[in-house]
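Quick one: structure below, then a few questions.
After this line comes chain A, so read on.
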Amino acid sequence: QDMYPLTFQLKWVNQGQFAGYLVAQDLGYYEEAGLDVTINPGGPDIAPEQVIAGGGADVITTWMAAALAARERGVPLVNIAQPFATTALEMVCSEESGVETTADFPGKTLGVWFFGNEYPFYAWMAQLGLSTDGGDDGVEVLRQAFSADPLLQNQADCISVMRYNEYKQVLDAGIPEDSLTLFNFADEGVGMLEDGLYVMEDRLEDPEFVDAMARFVAASMEGWAYAEANPEEAAEIVLANDMSGALTLESQVYQVNEAAALVGDSPALDVEAYEQTVATLLSAVSPDNPAITAEPEGAYTTVVTDAIE
Partner candidate 1 sequence: MNGWILTAVLVWLGAWGINEFLVRVRTRDRGAAMAINLLVPVLFGVTLLFIWEALVRGFSVPGVLLPPPSVIWARLVASIPNPIWADFQQTFLKSVLVGYAIGCGSAFIVAVAIDRSPFLKCGLLPVGNFVSALPLVGIAPIMVMWFGFDWQSKAAVVVVMTFFPMLVNTVAGLNATGAIEKDLMRTYAASYWQTLAKLRLPMAWPFIFNALKINSTLALIGAIVAEFFGTPVVGMGFRISAAIGRLQVDMVWAEIAVAALAGSLFYGVIALIERAITFWHPSVRGERGR
Partner candidate 2 sequence: MINERRRAKGCKRLTTGTKVVEAKGLGLTFETADGPVHALSDVDLSISKGEFVSFIGPSGCGKTTFLRVIADLEQPTSGTITVNGHSPEHARRDRAYGYVFQAAALYPWRTIERNVGLPLEIMGYSKAQQTERIARTLEMVNLSGFEKKYPWQLSGGMQQRASIARALAFDADLLLMDEPFGALDEIVRDHLNEQLLDLWAKTEKTICFVTHSIPEAVYLSTKIVVMSPRPGRVTDVIESTLPRERPLDIRETPEFLAIAARVREGLRAGHSYEE
């Protein structure tokens, strides 16, 4: 029978963060669902929102803040499912920095990821009432590159980490966990939904596409379930998909475990979490952080997740 072709654009390189999808692909879950899926890895400078706008993908995974921002810039993205129910973005501060609470931030240097990942941070600073232009009353912002190096080399007081990746690198480097101060964005009240699945609005008018998406999401969730149950095997699959040859099994087992823990019971978007993300973004509108300026309309749909039931 005819397979439905789908191109799926990831936000980052193949790693444990995407274990569910890679497993679903590798174990043939997509094929069983009648889908011919191509998974395109991303990279540090690939904006999945741009790829889908250019027609290079049918469905993408990205952070909600970035997706909403793109929607306001004229790329009508719609959230069709939200596999990651909780936030893994954290900020970690070294012992030398002397940061214990948010009250210690003024005068400190903080590493931040840009490229659409900076919205939670700016919302947080807005909430704390801290200027981001440096000086004694504000914080100094560094555009942090790929790794945890700025913290290890004392170039920054605090850096952004993903729980499933950079945080482990910091620990692996031999820094004892109890010497670090960890801020979880969700706990600070500025948590925003992370990896969700997005498609272009007009495609949803096509029932066949909606049906294919429903099968895609269901198969992906199966993949995640398998990964959670068999982290070792899932990590092997991730490694097999790694073209750089740089990943280690140990780090990927850890990453699969941590990522799977973020996956909720249902792929359906938690509307409350959505509204909190929007509210946080809107509370922090500033020239530095022009994520969205108005309440988005129709930025999510439940038709796909409803179809799975």
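Convention: a residue touches a chain if its C-beta (ideal position, glycine included) is under 8 Å from a C-beta of that chain, and two chains touch if they have at least 3 such contacts; residues count from 1.
Selection criteria: all candidates are chains of the complex that A comes from, given by their letters.
Bear in mind the structure is a predicted one, so any value in this text is a computation, not a measurement.
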| item | value |
| --- | --- |
| Complex member touching chain A, one of 1 or 2 | 1 |
| Interface residues, chain A side, partner candidate 1 - complex | 44-45, 47, 49-50, 53-54, 66, 69-70, 73-75, 112, 114-118, 132, 140-146, 149-150, 153, 155, 290-291 |
